[in-house]
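For reference, the structure discussed in these notes is given below.
Every protein chain of the complex appears in place save one, which is left out.
Should a chain be cited, it is by its letter among A and B, assigned in written order, with residues numbered from 1 in that chain.
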Amino acid sequence: MRKEIKITAVVVLVALVFSLLLTANVLAQEEDRYGGTLNAAFQMSVAHLDSDNSTDSLITAMMNHVYEGLFEFDENLNLTPHLAESYQVGEDGLVYEVKLRENVKLHNGQTMDADDVIASFRRWLELNNGGQLVAPYFDQVEKIDQFNIRFKFAEAYAPFLNILASPVSNQKFVVRAEEVVDEFGTDVIDRHVGTGPYKYEEWVPDQKLVLTRFEDYTPSSREASFFAGKRTAYLDEIVFNFIPDAQVRVSGVQTGQFHFAEEVPRDQYPLFEANQNIDNVIIYPDRMSMLIYNNAEAPFDNKYARQAIAYALDFEELGYAMIGDPQFWRLESALHEEGNPWHVPDAGEGIYGVYDPEKAKELLDQAGYDGDPIVILSGQDNQMERQGAIAIQDQLEEIGIDVELQLFDRPTVVERRSKKEGWHIHLSPFIKIVPDPQIHQGWTGTNKWISNWDSEESREMDQIFAEMLREVDQEKRYEIMERMQSKLWDSVPYFNILDYSRLHIKRAELKDFKGSWQPFFWNTYLE
Amino acid sequence: MRNYIIKRLLLLVPIILIVAVIAFFITNLMPGDPVRVILGNMATESEVARLEQSLGLDQPLIMRFFRWLANIIKGDFGESLYLNAPVSEVLFERLRPTLFIAVMAEVMGITSGLLLGILAAVNHRKVLDQFSITLSLFGISIPSFWLALMLMFVFSVNLGWFPVSGYEPFTEAGFGSFRYLILPAVTLAFMQAGLIARMTRSAMLDTLKQDYIRTAKSKGLSRKIIVFKHALKNSMLPVITVIGHNFAVLLGGTWIVETIFVIPGTGFMAINAIMRRDIPVIQASIIFVAVIYVIINLFVDLSYAFLNPKIRYH
Partner (left out) sequence: MLFLKKYKKYEHPYITTSIIILILLAFLSLFAPVLTDYNPVRNDARNRLQAPSREHLLGTDQFGRDVFTRILYGIRTSMGVGLAVVILTVIFGGVVGIAAGYYPQLDKIVMRILDAMMAFPGIIIAISLAAIWGAGKLNIILALSFAYFPKMARIVRSAVISIKDLDYVDSARAVGAKDSRIIFKYILKNSASPIMVQATFNFALAILDEAALSFLGVGIMPPAPSLGAMVTDARTYMVVAPWLILAPGIMIVLAVLSLNLLGDGLRDLLDPHLKNTLKNREVKK
């Protein structure tokens, strides 16, 4: 009896020691993850870091580490409260009540509260491109108490919450310290005080942005998934280096100078695959190549001419010319990818991907096309735009349509396409990951963005759009989406040729990295 | 001599002034709107107008020109639209790598160019001469950007001897920072060596047949002394001229080479500025190159006057 007790005691003791060791080990492993400086090579530099004052999405991509939204998207594009604790929507869709998480620390040591959110929101509403979309329908924002806020609308505006967390451009609403908002007003902010796991340390224009860990960070208690949930800052420091040349980014990763490189040449995929120090990170097709017409200028002021081009192009051939290896692109007729709640499976049936040059010519005749050269305006600095334009020119000329190619550097392209005449077709990469059909990058309605679309059809589209804005019921909104999608493929003010992936690479020692539409470096660590 | 220098310095004023006028109007007539580049893809017209106003770009061109001219006379080149700092400060900051590259390239170019040129001249019409001629012809015939890419491909990508590109400042990496500059400097040195070798060769050949060389020969002086003491010294004038005139080519070359090797020097900055219409930076870069060029050439002329007493004070 005693012996048994003894044995039991020994067993228990051993088990106890063992489990203690194990826990310690796990803890130690967890502890081991901390530390190190991550060097990331990014493609382009930015003019400044104030997301409300620019539409350059790279700002948000980097400042996601510094600023957080009330709401963030998770891996499956589900809207998740982040700095918000919970929220309620009034039945008529006119009132949103948001409860904030308490005890969230800002980088200046203060606790984030309703005043910070309201100050940031007012600035966002006035300056930010996303805010400006909301503003016409918005009434006012009210402080209920220190951690409760009420957003009131004059007219129902269904995409509101999605737009607050939007991954498109710099639309996302982020919370800044009230004192900073007061100090800068509408000017470009260059002192950054947010709530994120990293704080702003140093920015050398054209060279690098340095962020360091924020020790008092208050993580969300939700499960980590892309931008939503718990963020842990394992890395001491993150350095974003701006390296415009792709080959240089690649070599930097090969030599270990960088741990991560954004957008590297897809044709070098097999080389990276063979290198055990390097991992390929293929981003789920998160870009689409958009062919945009100048709807104000003949022949494309006529929908038959616009349809004709879709028939005249061999999309698959374009895929090879624009992107290359087929594992990086796929044909997709809908504005939203498969798996996205807004995906419309049969979009563009009968026109998308139907290669029929004869029909194209018929349609052009029907539109009264007089044979004047068609001007394709595109940028030199983006592979998809440049090679796509060259390939489209070749295909159109092959069936006897005269094309003039105009490839310029970015400033010239941006200026020329902002005009109503002088160009016919422009190619542009659109962000595919869009959580709401109404926050599409260059939404085409009457005279929206650059498509100069102003006709009977565009006004019909405006109506569909307005109807959808008011509709709060998800299922009914989807029905409207289907109508919108088929209207879009009938009047084709622009159309998506294909979806494509970007290829990033990372060093093997960078662990637990999640490839999302915007690269982020919390919850990852260096081994 | 002093009067000569003063006269030459005064002559610089109208030249720089014309350069400034050209620089201002070239940059302002470029198509492409910096404001729209800053604001990004989806900027609205009201945003564009607001930024234009705050940058003073809504004023008439002539007004802007005079204000700008008044400012640069005071040494103020304005603020960069992107770099968040005064242009003169940025330019100064970026000067170091460019200077390193230019000086390294010039030193390499002059040594190998002189060597090749002398070898060719003293071995006139022999194998060494042919070899030197061919090599120097290649030097001036290879496009520098292609050479740069080839060097990068062989020595960095395949052999791994040098970093592919990038730069660490001297203050951080010490002499390690030169590893980044060797290939760019070699690229530029290639052309300089070609130019200098050709000029050295023909100047030496010219000198070697002069009367006093023949006299020296007949006096029984050794070949070495004749070549290095007499001939070389007297062939230096045209060689120095070539070096001076091609310094501008060298500076132009740094624009391309810095872009390829991603070295944050003045050339990389200038090309970047052109590509996104950072107008104050483009203007300052152009004026900077022109000023360097005229100053170098002033030195060339002065050394001319110094080496050749005949044209002094004239």
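Here, a residue touches a chain if its C-beta (ideal position, glycine included) is under 8 Å from a C-beta of that chain, and two chains touch if they have at least 3 such contacts.
Quick caveat, the model's predicted, so the values are computed rather than measured.
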### Message
Need the list of shown chains touched by the one chain that isn't shown.
### Response
A, B
### Candidate in contact with the missing chain, chosen from A:Tyr320, A:Tyr355, A:Trp443 or A:Tyr478
A:Tyr320
### Summary
chain A positions in touch with the non-displayed chain are 246-247, 265, 267-268, 271, 317-321, 324, 380-381, 383, 386-387, 390-391, 393-395, 398, 405-409, 412
#### Entry: Chain not shown, touching residues in chain B
14-16, 18-19, 22, 26-27, 29-32, 137-138, 140-146, 149-150, 153, 157, 202, 205-206, 209, 248-249, 251-252, 255-256, 259, 270-271, 274-275, 282, 286, 289-290, 293-294
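To be clear about the criterion, only the chains that are shown with their structure count from here on.
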### Message
From the mean C-alpha coordinate of chain A to that of chain B, what's the distance rounded to whole Å?
### Response
43
### Query
Given the complex with chain A, which residues does chain B contribute to the contact?
30-34, 36-44, 80-85, 156-157, 160, 163-166, 260, 262, 264, 269, 272, 275-277
#### Entry: Sites on chain A touched by chain B in the complex
45, 47-48, 54-56, 129, 132, 169-170, 190, 205-207, 243-245, 247-248, 251-252, 255, 257, 381, 408-416, 418, 428, 441-442, 449
